[in-house]
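Could you have a look at this structure, given as structure tokens, before my questions?
Every protein chain but one is kept in place in this view of the complex.
Right after this comes subunit A.
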Amino acid sequence: MEFSNSCSSFSSSSVDSTKPSPSESSVNLSLSLTFPSTSPQREARQDWPPIKSRLRDTLKGRRGDDTSLFVKVYMEGVPIGRKLDLCAFSGYESLLENLYHMFDTLIICGKRDRKHHVLTYEDKDGDWMMVGDIPWDMFLETVRRLKITRPERY
């Protein structure tokens, strides 16, 4: 998965996070980001689809439907972190879009790049991994927190 392809490249001139000036960025990111969980949900019918009450109750009580998965997100070099509900996103792309708005900087995942901030995560085992290698579903099960690493400069 090459998520970095969807972001344009631009030069970052300082160590800390920079705002890309709108004229430099050619990425067309919609500012009205919609989270799936905030779209109005249809009133669930009690008689369709035709499943028994016990299954209906089980599905209503699912973690996935109504609850959330809040993880801490740190930008390297910035002591105060943010919190993000990963269940609000449908996949890596929407996560990155949201992080762009949250941190005002382009973030990539999937490969290390000396110029851009790279998204990493801490998994269940305590290891720090590159975001983007595993399917989104699996990622949600194993992610504990996120860290945005600074671009390396040499």
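Heads up, the rule we're going with is that a contact is a pair of C-beta atoms (placed from the backbone, for glycine too) under 8 Å apart; a residue touches a chain by one contact, two chains touch by 3 or more; residues count from 1.
The rule is short, and it goes like this: contacts and distances are computed from a predicted model.
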The chain not rendered here carries, per UniProt and among "Globin domain-containing protein", "Protein AUXIN SIGNALING F-BOX 3", "NEDD8-activating enzyme E1 regulatory subunit" or "proteasome endopeptidase complex", the name "Protein AUXIN SIGNALING F-BOX 3"
Listed in rising order, the subunit A residues that touch the chain left out are 36, 41-42, 44, 46-56, 58-65, 90-91, 135-138, 141
